[in-house]
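Let me begin by presenting the structure, written as structure tokens, before commenting on it.
Shown here: the complex without one of its protein chains, the others still in place.
The letters A and B name the chains in turn, as written, and every chain counts its residues from 1.
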Amino acid sequence: MNSITSSPLPCAARPDAAPSIERSDSYWQGVARRIGRDPVTLVCAAILLLMLLAILAAPWLSPHDPLQGSLLRRLQPVGSPGHLLGTDELGRDMLSRLLHGGRLSWFLGIMPVLIAVVIGASLGILAGYAGGGTNMLIMRTTDVFYAFPSVLLAVAISGALGPGITNAMLSLSLVFIPQVIRIAESTTTSVRNLDYIESARASGASVLTIVRVHLLPNVLGPIFVYSTSLISVAMILASGLSFLGLGTRPPDAEWGLMLNTLRTAIYNQPLLTMLPGLCIFVTSACFNMLSDGLRSAMDVRS
Amino acid sequence: MNEPLVHVRDLNVRFVSRDATVHAVNGIDFDLAARETLCILGESGSGKSVTLRALMRLNPGSRTQVQGTVKVAGHDIVVASEREMSALRGGTVSMIFQEPMTALDPVFTIGTQIAETVRRHEGVNAAAARKRALELLELVQIPSAARRLDAYPHELSGGLRQRAMIAIALSCRPKLLLADEPTTALDATVQIQVLLLLKELQRELGMGMIFVTHDLGVACEVANRIAVMYAGRFIEEGTTGEIMRSAAHPYTQGLLGATVHAGMRGQRLTTIPGSPPNLERLPPGCAFAPRCSHVGSDCLAAVPALQRLEAGRSARCIRAQPLAA
Partner (left out) sequence: MLFYILRRVLYALPIALAVSLICFLLVHIAPGDPVNAIISPDAPAEVVAQVRAEYGLDKPLPAQFVLWLGRVLQGDLGTSLSSGRPVVAELVVAVKNTLMLSLVAAMIGFVAGTLLGIVAAIRRGRWPDKLASALAAGGVSLPHYWLGMVLVVVFSVTLNWLPALGAGAGGSEAWAWDWEHVQFLVLPAITLSVIPMGIVTRTVRGVVIEILNQDFTVTLHGKGLQPLRIALHVLKNAAPAVLAVMGLQLGYLMGGSILVETVFSWPGTGQLLNGAIFQRDIPVLQGTILVLALIFVLLNLVVDLMQTTLDPRIKRS
């Protein structure tokens, strides 16, 4: 039988003694790393960036004036000399109108979401943190707006107010605010009930500190991801309003409005009529995939 | 020629994914006779649950690689077809799980969940299956069994849910019962009741049982034999008495030393320093070496073989010496 011969070595002198401590990344480093490994998200982000640059540079990139047209040159097909993407039903250059139209479409898609996030997140976090009567008041009001399907609500408010960019932005904001309130409130409520908030309160932290240090970092993430997915919906809805004649008014260039006015040309130049819609689709799809990618990257559990 | 109920030789289980390979089980041998109870004792991450699931091929199919010999009740588990496995599970071999709340389907009554197992393996009609379900609920000593047949899992307390799970597992009179930490999630008082129930049922139905736990007290209560597991290997085996009285491996000695028992007032608890190794990157030598107070340079050279200390008693340590009482 073997016996224990040598005397035990002290811990420090043993080679490979201490188990190696792996330095783990901070949460955001992990998020960035996961996004970096996701080709779909990166491609979408790249496409969106390119689009953004193109429409911002629209005045310099457009070969023609988007509002100047000549009925003699109406409905030229794609690839015509001087008009890379053809001309619309009033003879205006499609490429220029698409570039300029992008500015309005993006603006109408992003602004309402921004407004909705600022107002909605504040109200939602307030409702979630305060609880009780405040919560009931805010959430029941939200429920009423939720009782309308989004398209219907947007059309109803726009229809009542009349066409115009400001009215469209107003009605779209009103459609999205309840959605942001809901997600802000539910995230806040679930975070608020977690143990570490309890212990923060027990250790005497003030409400403001708790909100700033413990609550916001955990709540803003999901809200942010949700808003990126909202942008894709907003773009479709905003263009939809213009398509119905409720948003941008002619002769402004905007993708949804262009789809509407080109409808009559569907029999002569079908390809032309596809272009504005393609732009909306690509933008919306990219925002959607970006949002999905962000959500997967931020989900620690997977 | 009496073939053992369970025969395992050189079982290796690996989980392969894009990022890494986890070596969960690294060369396990054991036999289990009918009516015998083996307890696999170890910390979280030692590979004990994986071993248990390998006996029923319940590990996630796409990522799991199994090597070695596994025979249960004469069936070769490694090469059996899925049809054969499906007939074995619940019929010849059953498992009870740790968390009865999540292990039971929340949208079906427990009566239905028992009955469907019976119908699957014994082909009886609905009425007969329901009658059997009632008998089983009474067997596991659930009060008001008739009413409880139509209860949903969330309507029962933790102890009752676990009894319901035992009822499901025993519904087709299995020859082998596998228990994966069945009492860990229960209150202390309920734990004892469930353990005693299991012992009694094992006697009555003549089953072999393999129990997985990290709790020494539980092992003492139910097991004939104990196998201590660390980093995917058995590092000590023996009867319950032998191990409790004279543990040979430093890890087992550490486990025993770290328990609280009578007569210890005023003394310091001994702990085992460090933490278990990363199963993705096992060291070439003894896996316990970094934490062992008796380590020598020969321990790091190669994985120690299981040393036979006596009949049926072994320890995976080149310095193994059973401590005298």
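Convention: contacts are C-beta pairs under 8 Å (C-beta built on N, C-alpha and C of every residue); 3 or more make two chains touch, one makes a residue touch a chain.
Please read all numbers here as calculations on a predicted model, not as lab measurements.
J.: In the complete complex, the chain left out here touches which of the visible ones?
T.: A, B
J.: Which of A:Val31, A:Leu85 or A:Val155 sits in contact with the chain that's absent?
T.: Residue touching the chain left out of view: A:Val155.
J.: Quick one: which of B:His23, B:Lys48 or B:Arg89 touches the chain that's been left out?
T.: B:Arg89
J.: In the full complex, which of B:Ile168, B:Leu186, B:Leu279 or B:Cys299 touches the chain missing from this view?
T.: B:Ile168
J.: List the chain B residues touching the unshown chain?
T.: Answer for chain B: residues 56, 58, 85-91, 94-95, 97, 99, 102-108, 116-117, 120-121, 152, 154, 165, 168 touch the chain left out.
J.: Using the touch rule from the top, list residues of chain A that touch the missing partner.
T.: Contact residues on chain A toward the absent chain are 143-144, 147-152, 155-157, 159-162, 232, 236, 239-240, 243-246, 256, 259, 263, 266-267, 270, 273-274, 276-278, 280-281, 284-285, 287-289, 292.
As a working rule, only the chains that are shown with their structure count from here on.
J.: Using Cα averages as centroids, what's the distance between chain A and chain B in whole Å?
T.: 49
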